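A single protein chain has been removed from this complex, and every other one stays in its place.
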Amino acid sequence: MGTAGHALSGAARSGALLRAAPALTSVLFLGPIGAGLAGTALPAFGWLPAIGGEALSLAPWRALLDAPGFAASLRVTLTTGFAATLLSLGLVVLFCAACHDRALFRRAQAVLAPMLATPHAALAIGFAFLAAPSGMLARLLSPWATGWTRPPDLATVNDAAGISLVAGLLLKEVPYLLLVTLAALNQVRAPALMRAARTLGYGPVTGWLKAVFPVVYPQIRLPVYAVLAFSLSVVDVAIVLGPGTPPPLAVLAVRWFLDRDLALWFPASAAALLLAAIVAASIAAWHVGERLAARLGRRWIASGRRGGGGGAAASLAAGAISLVVALSLASLAVLALWSFAGPWRFPDAMPRAFTTTTWDAHAGALAAPFRATVAIGALSTLAALALALLCLEAEARFGLTPGARALWLLYTPLLLPQVAFLFGLQVMLVRGGLDGTLAAVIWAHLMFVLPYVFLTLADPWRAMDPRLARNAAALGAGPWRTFLAVKLPVMLRPILVAAAVGFAVSAGQYLPTLFAGAGRVATLTTEAVTLSGGSDRRVVGAYALVQALLPLAVYAAAIAAPPIIWRNRRGLAVA
Amino acid sequence: MLDRRFLLLATLAAPAAARAQPERHPLLSAPWPEVVAAARGQTVFWNAWGGDDRTNGFIAWANDRVSERFGVRIRHVRLRDTAEAVARVVAEKAAGRIDGGSVDLVWINGPNFLAMKDAGLLFGPFVGRLPNARYIDTEGKPATVTDFTVPVEGLAAPWRMAQIVYVYDSATVKDPPRSIPAMLAWARANPGRLTHPTVRNFLGATFLKQALYELAPDPEVLATAATDTTFRPATAPLWDWYEAIRPHLWRRGQQFPENGPAQRALMNDGEIDLMISFNPSEASTAIANGQLPPSVRTYVLERGTIGNASFVAIPFNAAHKAGAMVVADFLLSPEAQAHGQDPRVMGTFTVLALHRLPPEERARFERLPRGVATLTDAELGRPLPEPHPSWMTRIVAEWERRVTP
Partner (left out) sequence: MSGLVLRAARIALGERALVGPLDLAVPHGEVVTLMGPSGSGKSSLLAWICGTLDPAFRAEGVVAVDGEDVTALAAHRRRIGILFQDDLLFPHLSVGGNLAFGLPPSVRGQDRRARIEAALADAELEGFAGRDPATLSGGQRARIALMRTLLAEPRALLLDEPFGRLDVGLRERMRRFVFDRARRLGLPVLMVTHDPEDAASAGGAVLHLLAGGAVRRAEPDGEVADALPA
C-alpha cells in the first residue's frame, strides 16, 4: 500500500511537472520578452539611473523627432515594410491561384524548403553582388549590350527608395509564405473545393480566389503578420541592401545603441519603442484591410462572374516565382564564384583566374565563428526540441487543447521587432552577470527558434495515430516508455526536419547574437554582416557562402537520415 | 557592444564612487624583466577595429610571436568602432570596477583618446617604461607625442603612422587635382568619379578635415578647441565648397560607402577613379593582393596632408596590465614595425627613428620592397597635424544635418 502510494505520488509528481511544461515554456520564453520590453520602454522615457537618466521625461522623444532624417527614415520603413509584404503575398496568391493544377506546384514544396534554410543575410549579400552596378548582372550584359566599360552611376542597391531592400526581402518571404500556404492548402481540401468551383463554371484562377483563398487565408494570417513585422523591423538585410542616409528606423536604433555617446541610448530606446508601436499599428491596419477586402470580396463572389482560362495569369505567376527562385540560386552561386575568384575587374563576366587563396587565407579566421554558430545552433535547437516535445506530450497526455491564444503567444517573438526588446533583455542578462556568454546567446536564440520548431513539429505530432500509443499502453508500457520507445522513433522524420528548421533559424540570427553576446560572440552571420560593409568581395563571399551552406547541409542531413536509419523499415523510411 | 555590467550595481545599490588611481602602480616602477615575468601566461584582450583583414592578419601574427617568445596570448576583440571599447571602460568605471576590466589594450587615437584621457581612464604613463620606446622618432614624427593637439604624456604607445594620400587610377586619370579647389573643378569635369566614406567614419571625417585645412581663413584656430563663435566662420568656406562639389560626387552625393575598404572596392570595380586613404602603402598592398588594379598611384596635395599616429593604450582597470605592456613593447620592436611596414602585410609606416636603430635592425627596413604605388618619405612631405578633436565632432554633426534629407 505504502509503496504503491509512493509510486502513484511519484507518477503524479512527474505528471504534474509535465502538465506544467506548457506554462513553464511560456514563462521561460515570454518572460524575457516582457522584461525586455519594459527594459526598453523605461529608457525611452528617460529612466536609466546608471547613465544619468533620473527623471521621466519626453526628452528622448524630442531628440528622436529632431534627429536628421527621422521623417525620411520613418517613410522608408513603412513603404518598404508594406511593399515587401503586399508583393510577397500577392505573388504567392497569384501563383497558387494560377498554377495550382500544374505539375510544378506539387514539386514546389521540395524545391522551396531548402531555400528557407539559407539565412537572410547571406541571400542579401549575394543579391547585392548580383544587382550592384558593378555586380554580376551588369557584368554579364557589359559591354556588349549596355555599352558600359565602367559601372554606371546608378543606385541599384542601397537606393534611397528601398527598392533593392524590398527585392532582397522578397527572396526569403515568398518561399516562406508559399510553403506556409501549401501546408494550409493540404489542410483545407483545396482540390475538392476547386473541383466544385470548376464544375460550376469558374475559371481556375477566379475559382481558386473565390472558393479556396477565403478558406486558406485564416490559416496563414499569423505568418503574414510575421512577415509584415519582419519587413518593418529587419536590421541585417537593411544594413546590406537598404538606404544608408537615412536608414530604416530599426537600423537607426541599432546604430544609436552601439554609439560611444551613451546619451544616445535614450533616443535609441524611443526609436525602438516607436518601432514596436508601428508594427502593432501596421498589423491592426492590415487587419482592417482584411475586413475591407473581405467585404469587397464577398460582393465579387456574389456577382457570379466566372473568369477566364487564366493562361496569362499562370504564365505571369510561374515566371515570377521562377524569377525569385532563380535570383536566390544566383545569389548563392555568385557568392561561391567570388570566393574562388582571382583578379576580376568590371566588365569581365568571369574572373581572369580562379584561386583558393581567399579560402586558404581565411580558413583559420572562419573556424571560430563556424564553431560558435554550430554550437549555438545545436544547443538552442536541442533545447527548443525538448521544450516543444514536452509541451506536445503534455498536450496529448492531459488532453490540453491549445487555443488560438496559445498560437498568438507562440508568435509573439516573431511579431515584435527584435530591437524593441533585445536591449532590455541585455539589461536582464547583466543582472545575472551573463551577458557576453554563450549561454546568454543560446537563450536569446531559443526565443526565436522555439516558435518555428514547435510549429513545424506540432501538426505531424498531433496527426500521429493515437492507436500506437494506446497499443503500447495496452502492452504494459508506461507513458514515458511509450514516449521514448514508440512516439519518438515514429516521429523521427518530423523531428529531424523541425531540428533543421530550428538550426537554420538560429544560424541566421543577427541582432540577438549582437545584443546578448555584448559583441563578444562572433557567429558567421555577425561576421558576414560586419564584413559586408565593404571588405574585399572575395572575403565577404567566402564568409557568406559558409554562412549559407551550413544550415543547408544540416537540412540535407535531416532529409537524408531517416531513409538510412530506417532502411529496414519501409513504413517509416518513406514520409 | 557595450558592457552593461554596471547596470547591475547601479540598480542594486548606489554606485560606488569612482576612486582615484592609486598613486603609482607597481608595474610602472618595476624593472622590465619583472614585468615580462609577470606577463607570462596572461591573455591580453586587445580591442581593435576589425574591419580590415590585413590588420587582423597582423594582429594574428603578433599573437604567434608574443606567445612563443613571452608566453603571452593576444585575443583580438574585433570592434566595429573603437568607441565601443571606450564606452565599455566608461561603464565599468561608473560601476566602480577598478580592476579586472574586460579591456586590456585598445587601439586608439583622436577623440576617443581624448575622451579616455580626460576621464582618467588610462593606465600610465607607461610608455617610458618600454625598452623599445627609445627608438620612437619623437622629433621627426611629432604626432607620436601629440595626438590631435592633445599631449600624449606617455599614456599611449604609438605603433603605426598614417598620412593622408589620395589614390587615383593612372589609367583613366592623367592629371589628378593637387589642391582642394582643383578637386572641385576635377569633380565637375568628372561627375560621379569621386567619393568619400560616410563622415561618421574616421576616414570620411578626415576628407572634410583635409579640405578644411586648405579652405579655413585661419588654420591656426584648428589647433584649439572649437567653440560656437569660432566654428561657423572657420567652416563656412568648407561648406560652400562641399555643397558645390556634392552633386558631382558618386551617386550625386546621396549615398556614401560605409568605410575605407568599401571605398576601395568601389575603385576596384571601376565605379570611382579618385579616393582618399590614410595609408600611403594601401595602394601597393592592394595591388599585391589583387584588390586594386595595377595602374593605381598615390599622391599628396601641394600644401601637405594630415598625418597622425595610431596608439595603443591600457585602460586603468585592465586585468592584464603586464601582458599589455609586453605587447605594446613588442609592437614597438623593429621586428614588428618592419613586418607591419611590409606592403605584403599592412604597409603602414613605422613610428621609429630609423637612424637611431642599430645597423642590423635598420637593415630590416631597407630590405622591404617599396611598392610601386608608394611615395617616398620625401614625396610625402611633413604631415599636417590633426586639428583638435572637437572640430571633428562638430563637423560630423553638421554634415549629417546637411546630408540627410
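Here the chain labels run A and B in written order, and each chain numbers its own residues starting at 1.
The working rule: contacts are C-beta pairs under 8 Å (C-beta built on N, C-alpha and C of every residue); 3 or more make two chains touch, one makes a residue touch a chain.
None of the values given here were measured: they were computed from a predicted structure.
Asks: Any idea which chains on screen the missing one touches?
Replies: A
Asks: Of the residues listed, A:G39, A:G162, A:G207 or A:P417, which one is in contact with the missing chain?
Replies: Result: among the candidates, A:G207 touches the missing chain.
Asks: Per the definition of touch given earlier, which of A:R306, A:R352 or A:R567 contacts the omitted chain?
Replies: Of the candidates A:R306, A:R352 or A:R567, A:R306 is in touch with the missing chain.
Asks: Which subunit A residues would touch the chain omitted from the figure, given the whole complex?
Replies: Contacting residues on subunit A, toward the hidden partner: 103, 192-193, 195-204, 207, 210-211, 214-215, 298, 301-307, 309.
Just so we're on the same page, only the chains that are shown with their structure count from here on.
Asks: Taking the mean of the CA coordinates per chain, how far is subunit A from subunit B in Å?
Replies: That gives a centre separation of 39 Å.
Asks: Of all residues in subunit B, which touch subunit A in the complex?
Replies: 1-8, 10-11, 15, 50-53, 56-57, 60, 77-84, 86-87, 90-91, 94-95, 112, 115, 191-192, 198, 250-252, 254-266, 268-271, 289-291, 293, 400-401, 403-405
Asks: In the complex of these two chains, what residues of subunit A are touching subunit B?
Replies: Residues 49-51, 68-69, 72, 132-134, 150-151, 153, 155, 158-160, 243-246, 257-262, 342-343, 345-346, 361-362, 364-365, 426-427, 430-431, 433, 435-436, 514-515, 517-520, 522, 530-531, 533-537, 539 of subunit A touch subunit B in their complex.
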